[in-house]
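The complex is shown incomplete by one protein chain, all other protein chains being positioned as in the whole.
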Amino acid sequence: MLSRTAASLYWLGRYVERADFVARLIEATLRLDVLSPRSAGEDAWRTALAVSETADAFTAGGHTLSREEVAHFLLADSTHPGSILRCLAMARDNARAVRTALSREAWQAINGAWLIFDQRIGRLDPTAVLGVVDAVKAETRGFEGAVHRMLRNQTTSFIRLGQAVERTDNTARLLDVKYHILLPEGERVGGTVDRDQWTTILQTVSAVTAFRWLYNDGLNPTNVIDLLLSRAELPRSLAASTEETVAALTALARASGTQGEADRMARTRQARVARTRTGDVIAAGLHQHLQSLIVENAQLHDAIGRQFKFH
Amino acid sequence: MGTAAFDEIMGASSVDGARPELRDLCRWLADTPDGELRRRQQSAETTFRQLGITFAVYGESEAGERIIPFDIVPRVFLADEWARLSEGLVQRVEAINAFLVDIYGDQKILRDGVLPADLILGNAQFRPEIAGIRPPHDVWAHICGIDLVRTGPDDFFVLEDNARTPSGVSYMLENREAMVRLCPELFSKFRVAAVDSYPDRLLETMRSVAPRGCGGPRPTCVVLTPGHYNSAYYEHSFLADSMGVELVEAADLVVDDDVVYMRTIDGRVRVDVIYRRVDDDYLDPLVFRPDSMLGVPGLIAAYAAGNVAILNAPGNGIADDKAIYSYMPEIVKYYSGSDARLPNVETYRCREPQALKYVLDHLDQLVVKLVDGSGGYGMLVGPTASSAEIERFRAALVAAPERYIAQPTLALSTVPTLVEQGVAPRHVDFRPFVLTGAKGVQVVPGGLTRVALREGSLVVNSSQGGGTKDSFVLMDEPHGMTQTMGNMTQTLGQGQR
């Protein structure tokens, strides 16, 4: 496979996943702000910016912190590289470059998602925002299903790899920021629980129901952290994402007959994540743990680029 | 003029009824209700539109969702018509190859005074940068599209040669696929030569011209595209996919030590044969366009070293240039030793005083074209021009006659075509595809028929309301199955050097 093709597929996976994540983040934040009886107001949106690591870009763009502004910034700001609009445009551009490698269904999902933004989208009320977000989620789900139904070959492996690497980054960042805000230094884990805030985290990773299935002792921070860190049953958990990364790389190694730096890094990381006990992590410092995971994920991304000669 | 045109199905005049060989087609046309024809045509267009999603992929605003209209009534060539046509095509393409070998080599044709030297040497399409390079197996014009018009049963004229990167072959293949699916009954009535082996033939042609001593019996072939923003990208990816070779962009290729490689996830893989669908200007920035960052630096060095074959060869533009066209009969005769079997449309070279006089006297009957113009810019269509326009061209012709050629307006043949009012004759032209490999020249039995959908119109360009039709080539032998594999005319190359 051409290196350029591989790179396009990998980035296609990353951008679709990122668009999907930002969509969920907007949705959860909106619920926290509007639908909750005790509105979190501006704080909710400030956190959303922090999670997507775009607070600086937001300020630099001369925006003022408000629901409409942040929602638009994350959803449809054509000047903001992290907006869903831009992520989908990039996803589509990459898909277009490898059009013949994709099934028609997969392409149509990407194209369909992009077409949601065909008309200029201005500042929207919450219902309209939710409408757009739902449409995006439907198309990204469609894409994922289509990829699932495609031949299990190098093409799908690179898409899956991109998704897994992106997912690892997103989940780690979500947990890091929310946890930091919800439990400032010194606060005891297990203290007063802001149910709405913790539910937001679960909503963002589509895990509200899963949580109830897996934990019967109620909503508490330790359980939420445990779910996102180490429950491989949850597709967006770090355990599942790191496992999926290894699986995608292993499939690629089987096809080419060679392994490299990225395989070694991903396997070492997976083994460590699998051994990780939530209690130990909380005791030793969740923030440090997540930060090093984020850094390591970026290193893995670079190693993937080197191994498959993306540049 | 429309009434005088030869109809390829009905014959010289609709009064006679169909040409005897094509009565069955006529009957089919009469028996199939227009509504049914229309339904099938729409079904074909729906399929194309779905493929057109692929067009829309890169189309954005400029090409949009545009698909080229498809007409359900096929155009048919009888076996003996096709055999004669093929001979003419083979002769012409062999001459084009011989001309390119000569003009970038010894230039005997100039020394023998057959062509005016300044016509070649002053022409920007003659590329001194690559003079002296001999492509592998001395093949230059591997894939040619020869644009033809017809005025009678055996009266074909070459309108234009395309020896650079002719496109349209994907329509030939897709139109056929649609016809087989939608009108299977036609294929049991007629023995139609198959075209679906074209990708195999193309790959065979590519492999045959691989440099000697390249990596083993299976040379690595690729299709080089400008990228997914190019308007012919669909065809590029279609051809690469159907040949099972990589579709590469310039950035995927590197040249090291005069050898071309493609960058893959498993490292560099040597490339032996490149079917390029990019212009010469964007092949190698070190040689052709120093200001361009596009292209593959070192590609021409690899080519000059004999380490890679490039289809079609760089520099071919000199063979299909408008200024050269009018000399093609002389060129064909010079290299083949006999008169051109396929004549040109009669062309008056205004640089020649006698021709200029004739043109000035008959401006109201002629089409006058700029030698280096394109897209209909700087063109006079005498029969429809105002007298002011004619006078303007008269002045321009007198001032710079060497910049103009003139041609008579032709009564292009028609083929019944499904239009809003029903089935009616519409003017057509034709682009057959001719492949030249190390072992000789072959004509694919089919091609791209373009049809002017507006009544009386002679303009077949898709940008001006033109459509396409399938082009049947009938086979002789009455036995055998209705579907047969490709029956290609094959002759041995004559080693012109």
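Order as written gives the chain letters A and B; numbering starts at 1 within each chain.
Just so we're on the same page, a contact is a pair of C-beta atoms (placed from the backbone, for glycine too) under 8 Å apart; a residue touches a chain by one contact, two chains touch by 3 or more.
Operating definition for what follows: contacts and distances are computed from a predicted model.
Only one of "Sugar ABC transporter permease", "Peptide/nickel transport system ATP-binding protein", "Electron transfer flavoprotein subunit beta" or "Transglutaminase-like putative cysteine protease" fits the UniProt record of the hidden chain, and that name is "Transglutaminase-like putative cysteine protease". Looking at the complete complex, one finds that the omitted chain is in touch with B. For the chain left out of this panel, the touching residue among B:Asp154, B:Asp257 or B:Asp476 is B:Asp257. One of B:Pro74, B:Gly88 or B:Gly298 touches the chain omitted from the figure, and that residue is B:Gly298.
Checked against the hidden chain, the listed residues B:Asp80, B:Asp118 or B:Asp155 yield one contact partner: B:Asp118. Between the chain not shown and the residues B:Leu110, B:Val419 or B:Val459, the one that touches is B:Leu110. Where chain B meets the missing chain, the touching residues are 107, 110, 117-118, 121-122, 124, 126-133, 254-258, 285-287, 290, 293, 297-298, 301, 304-305.
The criterion applied here is as follows: only the chains that are shown with their structure count from here on.
Averaging C-alpha coordinates per chain places the centre of chain A 50 Å away from that of chain B.
Chain contact summary for the complex, chain B toward chain A: residues 50, 53-54, 57-58, 227-228, 237, 240-241, 246-249, 251-252, 262-267.
Across the complex, chain A meets chain B through its residues 1-4, 6, 96-97, 99-100, 104, 107-108, 111, 154, 252, 256, 258, 308-309.
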